[in-house]
Structures are given as structure tokens and as C-alpha cells.
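Every protein chain but one is kept in place in this view of the complex.
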Amino acid sequence: MHQQSKEMQNCIDQCLSCYKICLGTAMTHCLEMGGKHVEPAHFRLMMACAEACQTSAHFMLINTPHHKHTCRECAEICEECATDCETIGSMDECVQACRSCADSCRKMTA
Amino acid sequence: MHQQSKEMQNCIDQCLSCYKICLGTAMTHCLEMGGKHVEPAHFRLMMACAEACQTSAHFMLINTPHHKHTCRECAEICEECATDCETIGSMDECVQACRSCADSCRKMTA
Amino acid sequence: MHQQSKEMQNCIDQCLSCYKICLGTAMTHCLEMGGKHVEPAHFRLMMACAEACQTSAHFMLINTPHHKHTCRECAEICEECATDCETIGSMDECVQACRSCADSCRKMTA
Partner (left out) sequence: MHQQSKEMQNCIDQCLSCYKICLGTAMTHCLEMGGKHVEPAHFRLMMACAEACQTSAHFMLINTPHHKHTCRECAEICEECATDCETIGSMDECVQACRSCADSCRKMTA
């Protein structure tokens, strides 16, 4: 990859990893577990988190200065998603990916 | 469509229309005109605008309250894209779609 | 919009409309109804249909000849989604959007 700082390259990777884990967890684990896992507020948060991560990666890859705003929003949604997944339980991989992505995104907003 | 207010439905349509016009203009008109039209700052702004519009529509369709933040960011990028397209010229359809989308997105951020 | 034939412009609009209705129906109606509506096979089909439609529109807007293949796949998924929504019931808007999009996409594959 060109031009992007090591920090931005790392953030792109964290975003794509979190996109992958949130979307994959929602569409396999959550749909198959049912109950709390498909409760609208939780499921929408998982899907919004996946989309926010993919969009933030996209903005950094486009190399636009607007990535600062998408990264700020992404950090916020990831934190909320991590807390929600922790409360519901059995989604440790998702909790970890969201926390790690939020940390990485916050560094890009400065 | 369900649940979404008339105002939100209108905003989803404005976002999808602006996504369509920005992406279509960049990938046909701009690439074929060359020169100023493929200057990195301009082309990236067109692509960021298309992505921001598509993401805002997606967030409203997911029915997540986070759409307020994506709509605020979308309004900002659309205004910037409209101004840039106006300066370069020969992209009136894009200027109009961006302005109209920005107006609609601002109403969703309250 | 530039260059695209009237037929392609119509297909782009059908794809974006079907994307909007499938995603919106899944994330509001289906999640809130529960039961059969969040059964994994059905819900995945709704989400795959929304993504296929958005991707086909994207390929036509990019103006790449590969749109013929994405339109063929889109027509197939839309037909399957229409049939599934008809069987489950109470999703007439989705059935109609999928059928109409499938018709439009088939015309682009010639």
C-alpha cells in the first residue's frame, strides 16, 4: 500500500477485521442462537457496527481527510457494540475485535 | 417500507440518488474528461461523497439511531463536493444532487 | 447520468429500489415479527438479495462490462427471494420489488 502511515494501515486492518467478525457473528451465531441474539436493538447494532467499520476502512483507502469523522463514529459504535455483546454473552471474539478497532480508530481522529 | 417517517424515506431516496449520480459521474464523465476531473483531491472527494451517501442510506435502512451521525457527515461531504464540482464546471447534475442531499441529511441530524 | 442507455438507467433504479426494500424489510419488519422471519435461511437470503442488488447497481455505475455477470446473479437471487417472501407472507412490497428487479436485470445479461 502507498502513502498511508503505519498507524493508518493498522487501522484499516482493524476495521476490516471487525467488519468480518461482526457481520460473520450476526449472520451465523446470532441468527442460529435466536432469542436475545436477534432482538432488534442488538442485531441492528451488530449490523451498524459492521457497516461503520467497512466504511471507515473505505474512507482511509480512498485517502480522504474525511476519514477522521468516520473513524470517530466508528470508535463510538464499536464501543457500544462491545458493551452490548458482553452483556448478552458468548460473543468474546466480537467484544475483543470491537474494543481493538475502537482503540485504533480513536488514534486516527486526532 | 416500514416504520420510517416520510422525512426519513425522502432522505434515503436523496442519498441513493446522490450516490448514483456521484459514482456515475466520476466513473464516466470524470474519467473520460481527464485533466482537472481526475486530479486526486477532486476524484477522491467524488468517491468519498458516493460512499458517504450510500452509508447514510444504509444506516437509515438498518433503522439505527446512529444514522444521525452519518447524516451529519454526509451533509458536510455533499456540500464540499457541490462546491468543488461547481468550481470545476460541467457537472451541474452532481452539484444539484449534492445540495439536495445535504439539505435532506441536515434535517435528520436534529 | 452519462452514457448509460435508458435500459441500463432503469435497471440501476430497479436495483437500488430492491436493495432499499429488501434491506429495510429485513431490518424492520423481519426483526420485529421474529419467528419464520428471522429463520437463518430466509434472513440470509434477504440480506444476500440486498447486497446483490447494490453490487449490480454499483457495477453498472462503474460502467464495466462485468455488469452482465452481476446482473445475471442478481436476477437469480431476486427470483429466489421473491418466492421465499411469498411463501412466508406479509411481504408483498418485497415480492414485487424482487420480481421487477429480476426482469430488469435479465434484460442486461444479453
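The chains carry the letters A, B and C, assigned in the order they are written, with residues numbered from 1 in each.
The criterion applied here is as follows: a contact is a pair of C-beta atoms (placed from the backbone, for glycine too) under 8 Å apart; a residue touches a chain by one contact, two chains touch by 3 or more.
Keep in mind it's a predicted model, so treat the numbers as computed, not measured.
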item: Which residue of B:M27, B:M60 or B:C101 touches the chain not shown here; value: B:M27
item: Positions on chain B contacted by the hidden chain, ascending; value: 27, 31-32, 34, 38, 40, 43-44, 47
item: For chain C, the residues touching the chain missing from this view; value: 40, 44-45, 47-48, 51-52, 55, 58-59, 62-64, 66, 69-70, 73, 76-77
item: Residue ranges of chain A at the interface with the undisplayed chain; value: 1-4, 12, 16, 20-21, 23-25, 27-29, 32, 54, 57-58, 61-63, 93
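FYI, only the chains that are shown with their structure count from here on.
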item: CA centroid of chain B to CA centroid of chain C, Å; value: 22
item: Centroid spacing, where centroids are CA-atom means, of chain A and chain C in whole angstrom; value: 26
item: Where chain A touches two or more other chains, by residue; value: 40, 44, 47
